[in-house]
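Each chain you see keeps its place in the complex, though not every chain is here.
Chain lettering (A, B and C) follows the sequence in which the chains are written, and residue indices restart at 1 in each chain.
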């Protein structure tokens, strides 16, 4: 056990995700369990720079396990990208006697943490908190399971009205670079097609699926579109479909930030609890510049570099199954 | 009791709303209770013209009470606006020996039904099924309560992320001519302001509310916008706010057809059940060209003309309270 | 306006109900709007006796609108039933310069408040917060709408499994003296029968309904039982049914305290907001010993005596409709 760590700070940064609060609670309570002092750093790296830092105890994190968002708030800090900003941040940590950090967020968060850790030789462990599931080194990121459930519940509602009017619906979901939310929610919603950033599928493919669904007399016509797909803006996709199939009345729904919210699922709460404890135990074991993840149900530590740069390929098998089942 | 009615038809028309299925079930089961034959007319007035008519029994409407949308499907029929279309429709009813109709929908539905009833001296009773709550002659339309709950649950999710980032969120809800959904959901979500079609409030009012909320250090900044408001497109409103308050990061979410779906609330199911029975009992009592509604918890029949043309004013008291509570 | 009121206290007492927090927020914010100081009294009347009183501001009640339970906590205080206890309570109010009270709860809460108000000539207004809907002077009590929605969602889940196994399910819901939750949720769930405290129906009636449902080949066999019914314990009812219909496999579910929780519905939040403002404005207008309620969508004040002693009859019309629709 690393004897020098007596006090740790925890922050959330980047886009918030459901389960971040469960992770904060786990970090603080595991800290308390191991007799560490724990500090909450508010508003991400910007709060580190502005010294927006307050002590947290096992009791101050009660009743947050089941709440969406992050009680520590989040931000994207331009200042932390500068050396000067990071110096201020380090100065504040020194003054508060904080020996190590747990950072909860996505690749932007880890990139910042990696540089900061190197510059000041500060032990830092990351926890993957993002709805996008696009981090290498963990099967699931915290928030992904909840986000897919939110999307599926929304699409179930849209199906009610789609089915009632024999309409075609395009539902745009989050995922600038990755189609994980889109693919799983499309499969789980019985969508007739899904448009992914990872696949460079031509518009013809979508046309074919629509023709097949017409031929098969599908009454439930849903297409899930990941925002970062290559065919472009969902409204434009809808327009092209309109031109090709003038008789098909279609509507577009953009789910937007709705997907980030909501009470975390059981899976996300358990995952966040496991990773929060793992982060504290990792720091105490002398680890740093790594992300704690869960692979095949086992805690795995992956270096920040790998976590950021590793490619997480889309699950081709799910694409295959999706095509079989939309028959 | 009107002895001549032995067989009735039921249809849903216009935009679907949650609870329509509960109303269909109530009509069919009350019909069975009174020994009537009941027929489901599929796809609204268009199905009447196309003879898309099938007998329903107490058992065929089982397990639909709790489902959104309408199992009879809905449509907007251009053909039914023509005399020829309506003649065909009437011919089909005669051939199937259908003596009377129950029509479930909004003002468009009732307008069609009113003309049809007059032209062919056919007993018709309407049931208010629309999420907009804009019909005169009932405290609630079927679907309104569910829609407001759906909106409030969505905004609760958006609040998670709004709160986490100190962002301003504009949430556009349905309501082309009426702000009922917007007003109640804004009040129920703690929005700092609501932009309604009924109020011709200038943009300055919104600016003032935003300034007040800044002064009061509100961290949860939500503005609910009814789609039919006078200030225009929600994205444009957001842009004007951006110009005025450049430091406020803002996001727009359009809830869209999501609001039409979902399992109906207890209130909507009970209301639909009451109105379905009332429609059948009204027809048997010789009534026609009226809508069955619930006012002050009592069944009230209102003529189609009044139901369509009567103005339902926005609840000024709720606007007043909303301003007090957004302090 | 009553010039002497400068400071008010607010408490919740008795069983908690969803929407109490929305009412607390409304009281505190309306207080702030009218430049009053507002104090939260924790743990109901017991907290009044123990001086567990803390100032609340418009900002301290943020983010509670959507949360179930009561942030002021609740209790049942034996001590407050004694003169001595109430004297201590009054002494604490005097020391804190609290001029008036808003009490949120049910008939027990109002009974205590009525005596307290008389003894010390203290202005007190009540807000009906109970899931039971058994108070005279308001169409809905705060929490009732949410509770019925929770019950209906639970029964929807139980239906899935009931339907899959052709089983009979008994679902016991809250309601010691009143069957409001039971009746509305049974109607909304398509139950084949409902056993109410208000009706002294013999077991034969239930047997008849079961026979009818067998004859009608209903596959979904649910009976909703209010806990305070006259036929006794739900398990015993199930046993008697078992003896009479040995081939019917049956199960009992007791929903229990689940029904008190959950995020309040839109209706409950709006109602709580209206009544919270009405309570403050009532106190400022010099009113006391009354409950603020909403009847036919208008604020109505009812004396504590009437609210407690007035009988709220069960809606016979809903019983009638329920029988028609379970055909």
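To be clear about the criterion, a contact is a pair of C-beta atoms (placed from the backbone, for glycine too) under 8 Å apart; a residue touches a chain by one contact, two chains touch by 3 or more.
Note that the structure is a prediction, hence the values are computed from the model and not measured.
Sequence-identical chains in the complete complex of this entry number 4, based on the file rather than the 3 shown.
Convention: only the chains that are shown with their structure count from here on.
Of all residue numbers that take part in the contact between chain A and chain B, over half occur on both sides, making this a same-residue interface. With respect to chain B, maximal separation of chain centres occurs for A (centres as means of Cα atoms).
Chain centres here are Cα averages; for chain B and chain C they lie 28 Å apart. Chain A and chain B have Cα centroids separated by 36 Å.
Contacts from chain B toward chain C in the complex involve residues 22, 25-26, 29-30, 32-33, 58-59, 62-63, 65-66, 139, 145, 148-149, 151-153, 156, 159, 163, 184-185, 187-190, 216-220, 263, 265-267, 269-270, 273-274, 277, 296-297, 315, 317-318, 321, 324-325, 327. Taken together, the chain B residues at the contact with chain A in this complex read 12, 15-16, 18, 43, 67-70, 73-75, 150, 154, 156-166, 169, 251-254, 256-258, 260-262.
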